[in-house]
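Left out: one protein chain. Kept in place: all the others.
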Amino acid sequence: MDHDEIERILDKTIPESMARRGRTTIDALLAPVRDVLNRRIFPESSLSDPQIELMVQILSSMDTDKDPDAARVGEREARVASPFVGKLAANFNHGIGRSGQLTAPQPKAAGASLMQQVANSTALDAIRKLGLSNAKSGLVIPLSTGMSIALVMGALRRELGIERVLYPRIDHASPQRGIALAGLEEVQIPTVIEGDAVRVDLGDLEKKITNTKSCAVLATTTFFPPRESDPVKQIARLCSDHDIPFVINNAYGVQSQDTMMQIRSAIDAGRVDAVIQSSDKNFLTPIGGSIVVSPNQEVIEWTADTYAGRATAAPVIQTLAALLALGHERYKELQKQQLENLALLKDNLLNIAEKINQRILEVNNPVAFAITMDNLDVNEIGARLYNARVTGPRAIKKGNYGSSTDNYPHSYIVMNAAIGVRKEDVVIATTKLLKEASK
Amino acid sequence: MDHDEIERILDKTIPESMARRGRTTIDALLAPVRDVLNRRIFPESSLSDPQIELMVQILSSMDTDKDPDAARVGEREARVASPFVGKLAANFNHGIGRSGQLTAPQPKAAGASLMQQVANSTALDAIRKLGLSNAKSGLVIPLSTGMSIALVMGALRRELGIERVLYPRIDHASPQRGIALAGLEEVQIPTVIEGDAVRVDLGDLEKKITNTKSCAVLATTTFFPPRESDPVKQIARLCSDHDIPFVINNAYGVQSQDTMMQIRSAIDAGRVDAVIQSSDKNFLTPIGGSIVVSPNQEVIEWTADTYAGRATAAPVIQTLAALLALGHERYKELQKQQLENLALLKDNLLNIAEKINQRILEVNNPVAFAITMDNLDVNEIGARLYNARVTGPRAIKKGNYGSSTDNYPHSYIVMNAAIGVRKEDVVIATTKLLKEASK
Amino acid sequence: MDHDEIERILDKTIPESMARRGRTTIDALLAPVRDVLNRRIFPESSLSDPQIELMVQILSSMDTDKDPDAARVGEREARVASPFVGKLAANFNHGIGRSGQLTAPQPKAAGASLMQQVANSTALDAIRKLGLSNAKSGLVIPLSTGMSIALVMGALRRELGIERVLYPRIDHASPQRGIALAGLEEVQIPTVIEGDAVRVDLGDLEKKITNTKSCAVLATTTFFPPRESDPVKQIARLCSDHDIPFVINNAYGVQSQDTMMQIRSAIDAGRVDAVIQSSDKNFLTPIGGSIVVSPNQEVIEWTADTYAGRATAAPVIQTLAALLALGHERYKELQKQQLENLALLKDNLLNIAEKINQRILEVNNPVAFAITMDNLDVNEIGARLYNARVTGPRAIKKGNYGSSTDNYPHSYIVMNAAIGVRKEDVVIATTKLLKEASK
Partner (left out) sequence: MDHDEIERILDKTIPESMARRGRTTIDALLAPVRDVLNRRIFPESSLSDPQIELMVQILSSMDTDKDPDAARVGEREARVASPFVGKLAANFNHGIGRSGQLTAPQPKAAGASLMQQVANSTALDAIRKLGLSNAKSGLVIPLSTGMSIALVMGALRRELGIERVLYPRIDHASPQRGIALAGLEEVQIPTVIEGDAVRVDLGDLEKKITNTKSCAVLATTTFFPPRESDPVKQIARLCSDHDIPFVINNAYGVQSQDTMMQIRSAIDAGRVDAVIQSSDKNFLTPIGGSIVVSPNQEVIEWTADTYAGRATAAPVIQTLAALLALGHERYKELQKQQLENLALLKDNLLNIAEKINQRILEVNNPVAFAITMDNLDVNEIGARLYNARVTGPRAIKKGNYGSSTDNYPHSYIVMNAAIGVRKEDVVIATTKLLKEASK
């Protein structure tokens, strides 16, 4: 609906001043949508759900499957079994990408193609504004971080000929599966225990960087205590010195200003090929997407070229919608609350520790704390917490997989106060922990 | 809402016979939903959109992020930036799978886990009922066929040590990208021209099967004319004889009874490790999912184990919803219409061919026909058709990429009458083709 | 979103020909919406649900409660308790009308005001195209027919000073309540039995028209057999001769070409002040609205002036949406099916009558037939049909209220084949009737 046409229609119906007000209202409502499509930046203010919904409808209405006059004789034409089936995809029925190129505009899907470009730009801008001002190019991938690691690594294998990935040990299966899917050999870098913290053995990493042929490094900024972040700045320098690709798994590090500053320094100080972050862990989307950024535009293009075929649009539109529903101001407010709730979590855990003769592990982590559960049946406590409707605590028994080292000397429970956490979550979870651990 | 409770509530409100009718109605409405969850088979009759929507809501309401009393202290808790963001995922905000296992039940997501199992069973049953009665296990993957090829091939590499994929040439980038992403070497099998048809050089394939170490075969049942289907039964026998894994890309072959019969024979006669089919091309879902089935349950498990991390639930619920919205009866009706429209397409193209002195290529294809455009500017005609709102025709200039051979002697245009096509599509597309080709 | 702006945005993103296709698609999708808003006629072709939904969103987005920059300091500002509450009103939160004038443009609600005007024009055009070509003015009222009778009668009382309503007996409470609510005295005109039919005693009506001071006539075109339509043409002539207002309750007569022709003749031949029809019974909307038309524009204005305050917009937008979802072509097709199903109903009832020694009443009715149930427990059969999930049959015991006469000599059951009925409805209902009546 053209602005002039709305004007004409209104004018012949209702008093002129009312018509003007009607136009003003719809213009004001759509102004932020227009702004998103034109400027493609992480907006300062949130958009409302009706605004985002209208934007999504306008965009998906440009794909050819919405054309009532189209004659459709392809082998796939975005036909849907019922209106509800289309609704499950926000009617981006053509998905995104073309065979073998994730970001190629799809001729049948002008709307989805535009949507994807807006998502990529907006996500990059968000990552830049939230700390990585030296990121140059970005891509929203309709895959979670593990699969995105596969994609990035596959791109590096094809373009730079890497065959092995030096991987400072993290006890988490997904990234390892990602390395393996890309047909690469994982070379694990062991960790060392320093005080309570478990850290990468940097000496070993340096040695292997020197000795391993055709390798890249995959480091991690965010994992559960007692594992600490890998020192990305130092690793970036090593990679630069040895001309080795460096990929950072920044799964949920966007929320942490400190983590983002470290990555920015790494980019400035050495070589960083790609930084991968989860859409859902950082931007409150449903699980299924990630954002890859790089100081090197080529790496992003290679990555897009590595995706095999068209893809579901769902995680991309979810990511764009979440970025718009948040906006920079609300995100900063959520970051502030995260830090407050993290402090509260610490206080409550200290309190509990004192009461049950345990202690908090002294480990640097942007969203989590671990409390020892020595001489307690930590698995049982974990199971009871689950039944008591505490979701997400991580119970690790001394010696079991999970500490990113083979011989960690404590059993412990980890609790997180990540972005979006509410005060009640922390209060109830710690109350129940005390109850269950005191039994 | 418990049935007895509805009864009690109604009884104290309204006359007894009315209350009974109210319960009867809601029970009748939900009966097919109950049936889907209990029996998990491709239903004979369609479910209505309200029924499917209610089922989706019930399922997603079981995930812990819906629990108003949960205390959530994980690093990812399926929080969403706004209600609309959750709606974009049908509120399956936790996605599916656990780190490194696509089908593992997710403790935070009982509903999504159940949904996924129902989707897998229902999809397998549909594939079996539509022809592959000897398929034993199945999986709905939230990835399109190209990426699913990567996943299956990655699984075979890990479990069976394959290093190369013998790939009868198809001029389509996605599957090649899939092979490459899995870190495997593609060994292309050339084609030969026989009459109008382009077919795999079976002699060459047999030779390479014999000579190539650690290889698997990837054959294709559905592509554009003049390329014909690979003879999967013969290849399955060869693979069986040489103990080589065999994967079939059956992208849009489910709609064709003939294609399905050939694959069933292949399974019976030789070795088939996996058959991959597109959700959208066969079952009218938005783009983004595929269904992998196998006579060998292990292969499906390996494939699920190859996915790196959790995944978006969107393509899975879209596939399940589409299967239910179709049902077997409506699917058979659509198959019947497809054949009728295919015959119509042929008639119309024959007609055009006569008028403009061209001819239809004599090639076996379950959904498409190609008409020669010799001595015409076929690219220009293709562009004009696009602007004339005919979507999906494929215009290939003699000598250009697309014919799956280097020296095909014709320019031509392909049109499809695939499942879901309407009579108008065929009529309008061919009318416009005649107009544009006569200019 | 301005067309030029969409153009600019697309052009800087994607190839020019794709951008053009995107614009073409959204333009084609919105063209019928634009047409509805501009021309305000009953469209020939149906609009699709996405088109209607988009139109509703555009319209409700013009009301001031959507203006993010408005400062709202009235005593009522269309604030809603939650987004879902607004959705229940399609976000027409300001309702329609101003205090004491149902059709007055509401300054806070440009969109709703426009919507209402479009609804009024489209409904009038539909009524005209479906037979009442001599209707001059029309109004969609957010009240069912009974309450609309009250409104029209109230208007006539105020403007023309009527005090009594001559009302040919129909055994239906709603119109009587409508007359009473308007503070008018109902003067019942008795019926006579002629053959099987129950008809108004025209002689008595004429006598009362002559003798009753300050009266109007309310006649009815559609009721259950054995009651037949009132002879509106003859009554219109009488009313013209005696200068008495005449209102026609045409509850579900729009679907019947014959009924509409009779009313058109009545308007041509005599005096008709208003014709009232149900939205739901004729146009497949949820219950709650009606359409009043008149050859006399003043009567419509008086009626709008009689409504006390603002009103819910829901029945108005439902009526507009239904008119657009139908369109003239689909409506004619439904009329055709209605006649076919009516014939089928007759056949099946004749069949049953023969089997159980009853007969069909010989009564003229555009949608229904009655079958005698003499010497059977008709109430029990009615109750059993209800429990057997046959909805809508009307079981009347000889001598009971319902036949519009005191001494009708039969028990009987009425079944309808009204617009929208499916063949299955008729088949199943008659099958069950035979079963229950044979017990």
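Chains: A, B and C, in written order; residue numbering restarts at 1 for each.
Keep this in mind: a residue touches a chain if its C-beta (ideal position, glycine included) is under 8 Å from a C-beta of that chain, and two chains touch if they have at least 3 such contacts.
Nothing here was measured: the structure is a model prediction, and the numbers come from that model.
Asks: I'd like the shown chains that the missing chain touches, ordered by label.
Replies: Within the full complex, the chain left out of view touches A, B, C.
Asks: Going by the contact rule already stated, which one of C:S17, C:S99 or C:S214 would touch the omitted chain in the full complex?
Replies: Considering the complete complex, C:S99 is the one touching the chain left out.
Asks: If I consider the whole complex, including the chain that's not displayed, which of B:P43, B:G74, B:G95 or B:G111 touches that chain?
Replies: B:G111
Asks: Which one, C:T24, C:S61, C:T103 or C:T145, makes contact with the chain that was left out?
Replies: C:T145
Asks: Just the residue numbers, please: which parts of chain A touch the chain that's not shown?
Replies: Considering the whole complex, chain A reaches the absent chain at 17, 20-21, 24, 83, 383, 386-387, 389.
Asks: Residue-wise, where is chain B in contact with the chain that is not depicted?
Replies: 1-6, 8-10, 13-15, 17-19, 21-26, 28-30, 33-34, 37-38, 48-50, 54, 57-58, 61-64, 66-70, 83, 91, 105, 107, 110-111, 113-114, 117
Asks: By the contact definition given up top, give the residues of chain C that touch the hidden chain.
Replies: Residues of chain C in contact with the hidden chain: 49, 52-53, 56, 64, 67, 69-86, 88-95, 99-101, 107-108, 142-147, 149-151, 154, 157-158, 172-178, 180-184, 222, 224, 252, 278, 280-281, 283-289, 306-315, 317-318, 321-323, 325-326, 345, 367-368, 386, 389-394, 415-418, 420-421, 424-429, 432.
Operating definition for what follows: only the chains that are shown with their structure count from here on.
Asks: Averaged over CA atoms, how far is the centre of chain A from the centre of chain C? Could you give it in whole Å?
Replies: 54
Asks: Starting from the mean Cα coordinates of chain B and chain C, work out the distance between those two points in Å.
Replies: 47
Asks: Please set out, as single numbers or ranges, the residues of chain C touching at least two other chains.
Replies: Expected reply: 17, 21, 24, 83.
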